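Below is one structure. I have some questions about it.
One protein chain is absent from this view; the other protein chains keep their places.
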Amino acid sequence: MSLDDFVAFSSEVTGFTEFDLLGTGQAQSYRDTVAGVVGEQGLAELLSAYRREVTELSDEQLRAEQLTRSVLGDPRLGPLARNIIKLWYCGVWFGLPGHEDTFTASPQAYPQGLLWYAIGANPPGARAPGYGSWAGPPRIPALPASPIPRSLTRNPSAG
Amino acid sequence: MTSQTQLLDRPLPAEIDTVADLEAYLNAALRLEHATIPPYLTALYSLHPGTNSDARHVIRVVAVEEMLHLTLVANVMNAIGRRVDLTADDFVPAYPAHLPSGETDFLVSVQPFSPAAVTTFLNIERPAKAPSEGRRLLPYSDDLGAGTVLAASPLNPGVRFYSIGEFYAEIDRGLRHLDHEYRQRGEELFSGDPAWQVTEEYFYSGGGEVVPVTDLASALRALTLIAEQGEGLGGGIYDGEGELSHYYRFEQIQLARYYQKGDVAARPSGPRLDVDFSAVYPVAIDTELADYPAGTPAFEAAETFSRTYADFLAYLTAAYHGQPHQLLDAVAWMFRLRDDMNRLIRNPFPGRPGVHASPVFGRGPLERS
Partner (left out) sequence: MIFPEGASARTSPAAVAGRVYDVVIVGAGIAGAVIADRLSREGRSVLVLEAAPAEDLTIKGYEAYLTDFYAAASKDNQSPYPVIEPVPMPRSTDARPIRPGGPNTNGYLVQNGPHSTDTTYTRVLGGTTMHWEGKILRMLPQDFELAEQRGQGPKWPLGYADLEPFYREAEREIGVSADIEDQRYLGLTYPPNYVFPMRGLPPSYLDQMVARGVDGTRVELDGEEFSLKVRPFPQGRNGIPNPAYDAGRGFVPVGAVSTSQVDEGERCQGNNNCVPLCPVQAKYHAGKTLAKALDRNVDLLAQSVAYQVHTDPETGRVTQIEYRHYHDPNSAEYQTGFARGRTYVLATNAIENARLMLASGLQSRSDLVGRNLMDHAYLLTWALLPEIAGTMRGTNCTSGIVDLRGGRFRRDQASFSIDIHNDGWGWPTGAPVSDLVRIVDQNTYGFDLRRSLVDQVSRQLLFAHMIEVLAEPENRVTVDPRYRDRLGNMRPVISFRVPDYTMRGAAFARRLSRQLFERLGAQDHTSYDPSEYGYVEFEGEGYRILGGNHLAGTHIMGTSPGTSVVDDNQRSWEHENLYLVGGGSMPTIGTANTTVTATALCLRTARHLLHELRHQDQPVALATH
């Protein structure tokens, strides 16, 4: 499964655009981290389930139901999908049954955590916002126009 | 003998004779100081995170001090009661821009960190004195292409200075000359509102200190600081504050060793310095918005960045226009620009395999339409 597939799936489950995700510089490292733990096969299974069950639906409501049911709700795929979300959000791979190890994907993963980006803050110790910036209200970034990854919309060349 | 005392002996006529001339020169100086910031920032953020710590620190300090230089020139401008404007259409140069290096000139590009970039940085900061009075100003050919010619005479089209040092020497001379003339007439050249001066309280560089300008002495001090931070004091490697000058900071990268107190030029004896030119995002060189395929997220991000950058320049302009406290937020702006640049630089350039996206620095209202 290609990096693009991984990033498209990640975009939909994290709520960040593919551009934002690539902009962390961590996409390849995360993909390798996931494959390293669950194997290429395990990752491919997740991504093809997503492709098969979700990507063709254009109705957002249906799409959400389907994603919740067949991916997040799947006893095997769900934990993996949730772990990928957490990985993007804080750089940590949390131990799963069978793969108990909890670890940070790389030292540079943590500073790129989307968790802090989502709330208009910075990960403690990284991406400093500047003297006095804390005195004003947080700048919480707007959500993208659509939850559907750009590369999966009809005109993929524009993605 | 310092360059200043030497200048006093220089025969006239030189270029600056009126306040309008001086204003034109200061405007050129603002452009010149600013012109180095996009290349430094792009090289800085092209470094892979977690790598190249030494180079990162060197470039970061220089970039921040270029902001200081911009502010110092703004202080001189405000001190003579003229307006600082960073929003003019041509304020951000077209890259690659031309800078003088003695008889020849060289190109300044917005490019990734590389040996070539380091050479350019050294060229920017290299100390150079014209061999004779007659060579201070040199003609340049008009077939230089679209790139802006920096350190050119703002009064005489087709003429540029031998070096940045000589360019500033001219301003130095002009200031003395005009101050003298004003005094003789019983007038005050430095008639600007002192409340507009950016003081240390509002601007913080990490390196040198900002000089509030209220008279000839402080104006000359401000310009001297710019020159010394760039190329060192009187041929030494340190400036008057004991800070290593930019030229020698960059040379450390080339020589892979730090300077320390007591060292002389070209012979650093401090700790080793490591550079990894491969741990760099290969960002596109001298990108224009038009280079990005329309409709791609990279295009949109580059456009947004460019607009944000133009807004930043407008914000600075307002700060220099009697609102110095606004500069306190300039740091937060810079950090946000940093995050935006990083996001862009880590994305591939659409349609150019092996090349990464690169920031485009907004050039006033023109690019906004």
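Of note:
Order of writing sets the labels: A and B. Residues in every chain begin at 1.
In this section, a residue touches a chain if its C-beta (ideal position, glycine included) is under 8 Å from a C-beta of that chain, and two chains touch if they have at least 3 such contacts.
Being a predicted model, the structure only gives us computed values, none of them experimental.
Residue A:72 is the one among A:35, A:57, A:72 or A:96 that touches the chain not shown. Only one residue from B:81, B:102, B:270 or B:348 touches the chain missing from this view: B:270.
Residue positions on subunit A in contact with the hidden chain: 12-16, 64, 67-68, 72-73, 78, 81-82, 85-86, 89-92, 94, 102-104, 106-111, 115-116, 118-122, 124-126, 128-138, 140, 143, 147, in rising order. Residue positions on subunit B in contact with the hidden chain: 50, 53-54, 57, 60-61, 64, 200-201, 204, 206-207, 243-244, 258, 260-261, 270-271, 273, 331, 335, in rising order.
What we mean here is this: only the chains that are shown with their structure count from here on.
Within the complex formed with subunit A, the residues of subunit B that make contact are 48-50, 204, 295-298, 301, 328-329, 331-336, 339, 342-344, 346-348. Put simply, subunit A touches subunit B in their complex at residues 17-20, 22-25, 107-108, 111, 127-133, 150, 158-159.
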